[in-house]
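These notes concern the structure reproduced below.
Selected chains from the complex are presented in situ; the others are not included.
Letters A and B mark the chains in the order given here, with residues in each chain numbered from 1 onward.
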Amino acid sequence: MNFSSDNSYGAWPEIVTAIGAAAAGAVASYGGDALTAKVRARLCELFEREVAVFPVISGTAANALALATLVPPHGAVFCHGESHIAVDECGAPEFFTHGAKLVPLEGDGGKLVPETLERALSHFHKGFVHHVQPAAVSITQSTELGTVYKPGEIAPLAALARAHGMKMHMDGARFANALASLKCTPAQATWRAGVDAMSFGATKNGALGAEAVIFFDPAQARDFEYRRKKAGHLLSKMRFVSAQLDAYLDGTRWLERAGRANRLARKLAQGLEDIPGVQLAHPVEANAVFAVVPDATLARLRGHGAAFYDWAPPENGRTLVRLVTSFATPEADVERFVKIANGE
Amino acid sequence: MNFSSDNSYGAWPEIVTAIGAAAAGAVASYGGDALTAKVRARLCELFEREVAVFPVISGTAANALALATLVPPHGAVFCHGESHIAVDECGAPEFFTHGAKLVPLEGDGGKLVPETLERALSHFHKGFVHHVQPAAVSITQSTELGTVYKPGEIAPLAALARAHGMKMHMDGARFANALASLKCTPAQATWRAGVDAMSFGATKNGALGAEAVIFFDPAQARDFEYRRKKAGHLLSKMRFVSAQLDAYLDGTRWLERAGRANRLARKLAQGLEDIPGVQLAHPVEANAVFAVVPDATLARLRGHGAAFYDWAPPENGRTLVRLVTSFATPEADVERFVKIANGE
């Protein structure tokens, strides 16, 4: 019963097979191979436009490299206070951007809203050399709190960003889960809503370690290639990252498996919310459940081998916990977890 | 006939199998898994001592992270002028060290010698705040020019480094080829000769993308963990890098396959050196051949589909080229290459 994170689970068999198929023969290194070209073509088709694509092996690298490309060292990046870039990357964005500043904002369910962004912007004077200069807004899709931005929620943020000369970045480590939830096109969920660049994640949904940084306007990728190399993120045997992404993007499996994870999360949430003393903290729109659960219940669950994170210190005998489902979480684990929580 | 680089070749079947075996089930992320522990144990055994081990996915990352851990921002790193860190990493060491300086030195066959290092050191005044301060020596094993340091050549460099308060770093992207050539123990080739930290490469010899940064005194690893995370090089599904290294280090295959590449290089060299107008540029001690070849011959070879790098601009109708063999280079390719070069 491992609900710690979706990255606790392994990889799709199809991806392993693709790795094997890619293992033979000599090809051009550093992304000059046919598989890398094919992944690029797949993503252009998926997003219904010419895009620039750069495979990397971690979400932190994807986010930090993208932000460093979009933002000068004297820039400010507005993001949610609980976002991965703000909390869980050990300052990678600050390192890669050479000292830009992340400005943490509040927002229900891990989502930014234009009003909060606008209020924050009022503290930054454009051209005032003492202040870092507003340069990007970064949102997470699905969010760190298991919610999902609707295209109609992204568009006004992006419009506000644009009006202030800022770029719009999306951390899409769980983009598949968001899209499976939204049931709109990838284009609608991103550039049509005003997103300039994104980290398109595959790792959490079943790759070994494969993310694609995508610039919807290829010209904005500027010197990304050099930044990636300088950061040690340009792989000599790039074919093996591309093979993962190629298998990942083949057909609709990526959405179906993300959808499965989402369904299990809903099932888990429904099971939990009926239990006295348990309370859902956020709408369950993707593959994470945030619930306030009595500490005795949590102890019992852990006693039965359940793994999950406390999201906050205990308070009045209850603790906010995070439960994440994945493409490979056994459905029986969900059922068993609910039963134990129920005291059965 | 691809002799461009050993990284043009794919991966061992055993490594693909190991990836597949690691793909099932839920395990701890970020290196808390059993495979990562096993790799660490294997490397402790291999090197006959307690070592600190950090898997990463590229040689550039391995080198730059290790150097950044060993060297302060105001440090100087002495290295060969043709070394990978100096020439082929787009300034990654400067980025990761926050601005330390690489001091390029000359040396036959890509090797440093104590005299050159000593002369260079005489230009740096210890404690003189205007000068970057000597902080590390970095050598490559096998070297970028296809030669191999004997332990007896490393030891005096390391002693000189130590005498000046410097650390000794080894870029071991092709450590397997060096060791297969030396026929000494890994310990003799590294820490017993005075090496403090190394990049232990597996990628070029048949992994997908797997290198281990090793500190022979674990205390010297200091804040490596944070640097790796901050650089986006801590993988969530670390098991998949560790699975590669585990299969790589299983038995003596890694040395045998490197030995095979070395043998093919020698065979290639022997075939070429008998050809009129062709001249070997460096001793062939690992898996690379450097030869000066008439341009007409090179054109003929390329016309037959041979791939390799020019190492310098043409001069007097001949060009210095690099030919690299790998664990998977077909022996027939070597034979055919020589034949074509011979005008047969």
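The definition used in the following text is that contacts are C-beta pairs under 8 Å (C-beta built on N, C-alpha and C of every residue); 3 or more make two chains touch, one makes a residue touch a chain.
Please read these numbers as outputs of a predicted model, since none were measured by experiment.
The complex in this file is a homo-oligomer whose displayed part has 2 chains and whose full count of copies is 4.
The working rule: only the chains that are shown with their structure count from here on.
Inter-chain centre distance (chain A to chain B, centres taken as mean C-alpha positions): 34 Å. Across the complex, chain B is touched by residues 2, 4-5, 7-13, 15-16, 19-20, 22-29, 56-62, 64-65, 89-92, 95-96, 203-204, 208-209, 226, 229-237, 239-241, 307, 328-329 of chain A.
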